[in-house]
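Of the protein chains in this complex, one is absent; all others appear in place.
Chain IDs A and B follow the sequence of writing; residue 1 opens each chain.
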Amino acid sequence: MSPARRAVVLVALGLGVLAVAAFPWVAGNYPVKLLQEILIWGIFAMSLDLLMGYAGMVSFGHSAFFGIGGYVAALALKQSAGVVSALVLPALASGLAALVIGFFSIRVGGVYFIMLTLAFSQMFHAYTFQVAWLGAEDGLVGIPRPTVAGVSLATTRSFHLYLLVLAGLAALALWRIVRSPFGHVLRGIRENEARMEAVGYAVGRYKLLAFTVAGTLAGLAGALYAQFNGSITPDAFFWTTSGEALLMVIIGGVGTLGGAVLGAAAFILLQSLVSTYTERWMLILGLTFVGFVLFAPGGIVGALRGRLGLRA
Amino acid sequence: MEDSARSLMARLEVDSVHTYYGESHVLHGVSLRVDAGEAVALLGRNGAGKTTAIRTIVGFTPPRDGRVVLDGRPIQGWPSHRIARAGVALVPQGRRIFAPLSVRENLLLGARPGAPAAAPVAAWTLERVLALFPRLRERSQQSGGTLSGGEQQMLAIGRALLTNGRLLVLDEPSEGLAPIVVREIGEIVARLKGERLSILIVEQNYHLALRVADRVYVMNKGQIVWTGTPAELEGREDVKRRYLGVA
Partner (left out) sequence: MSAAPGAPLLSIDKLARSFGALSAVAGVSLAVGRAERRAVIGPNGAGKTTLFNLITGQLAPSGGRVVFDGVPVTGLAPHAVARRGISRSFQRNNLFPGLTVLESLRLAAAADGRGSYRLFGDVARLRAPLDRARETAAAVGLADRIDAPAGALSYGEQRQLEVGIALATRPKLLLLDEPTAGMSPEETDRMTRLLVGLPREVTLLIIEHDMDVVASLADRVTVLHYGEVLLEGSFAEVKADPRVYEVYLGSA
């Protein structure tokens, strides 16, 4: 990228971040809530894109870590509403879960991997749906906003900036990871796993690391979701949560990271916009998805790149 | 065989064909022909271009230059299914039978009735194929994947026969088979001569090919380097050594 173009991109990015940060000061409650949801789901979708778009691992059980992050945050925040409860414990819990689930799931590939990851997430759903101590079907409510560095995040504006910072850090971390030596290995695995093995890479270990990183970030997203809503239900574990993230990644553009956030935005905005006109917003979304797959398989980012004539 | 019968059998002409894999020029002006009712063998070591020649003829890898003419009609550039319907029956390299399907299903999958001009007795039916291959009759309900290599080869031949094509193309039918089985396959192919078929057989196994063929082409590095009768080839140690043996 030429220095001029890089400058333009950075300025545009900076302005975008500023706009997002300033939102609560200029817009009403509902739009702000939408934006915050986009940020949270953006983190979730980006973590899935790391798996799918870079390591080539299609998981249909990513909601497992979203849910674990949410429930651990809920339980911890009710005890002590600080950073450890809000972020550290959920991340550790989901990371650990990813390590264990990954250890078993990565032994298989393709359809079997999809089914195994799905099965694990559904197990969590079944459990949380039934047990009283986790609120059964109703889940946990009354989750307090944390206090971080002395600042209470109970207000919309402070919570908004907190979300923005975390989303930004997550995006930055993933961006760096994807460009790192590790990220390049993942890409090689996606392109030809067998050849990577033949050349000397212990592919299983790399996949497990990717799965764990992705799971940890998904848990972070889940924790933020619990803080955002003030509640968490077993729905967080349900396969539709994984499915929605998959849709977001595909609509935005697999293997682009930024696409995941765009896909999250498209999905959430579409949902909100269309549902004011009709109950059948899911149908519209489905058709949109089919349209993308048929006519713009590169997703939003792919289509944009085509339009702007950038190298794919 | 009377002339009227012979006129019903396929004639194949391959004329100065150049085939590429991407930019890689693999066949260099290959010309050969199979006259009506003839059995022709295409010999050569691996990498000589024999399979590429077959792929060119049946339409998997169309030539960039040159013509493939079947019964006077140019078929180069046609999609393979159209070439198959025109009467080319392929027994592919490696058998490629449908493993989950039963023997019977494999045979019937591509079956077509014989051309109306041919007398009914000449057409290939399931019954006739099973009579030719009693082992297949025994196993007609078994799934294709459970057959031995030799049985799969018979199945692949039977499947091709049932399409009632007039040019039978066999691509390395002996590959991967034990010597005894190779002999059996050779006998079957020899028996198919005299049916209303023209035969083009690609082989690494010189002895099998010569048992069957009326004429022989030898290929090396994408070119035809020798042609003649089996008897003539027998006498040419230099050709055999250089192109079929180890240099």
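The working rule: a residue touches a chain if its C-beta (ideal position, glycine included) is under 8 Å from a C-beta of that chain, and two chains touch if they have at least 3 such contacts.
Everything numeric here is computed off the predicted structure, so don't read it as measured data.
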Residue in contact with the excluded chain [from A:Pro3, A:Gly28 or A:Pro181]: A:Pro181
Of A:Leu169, A:Val199 or A:Leu287, the one touching the omitted chain in the full complex: A:Val199
Among B:Ser31, B:Ser80 or B:Gln204, the residue in touch with the chain that has been omitted: B:Gln204
For chain A, the residues touching the chain missing from this view: 176-177, 179-185, 187-188, 191-192, 194-203, 206, 209, 213
For chain B, the residues touching the chain missing from this view: 21-26, 45-47, 52, 148-149, 172, 174-179, 182, 204-208, 221-222, 240-241, 244-247
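Going forward, only the chains that are shown with their structure count from here on.
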Where chain A and chain B are represented by their mean Cα positions, the distance between them in whole Å: 56
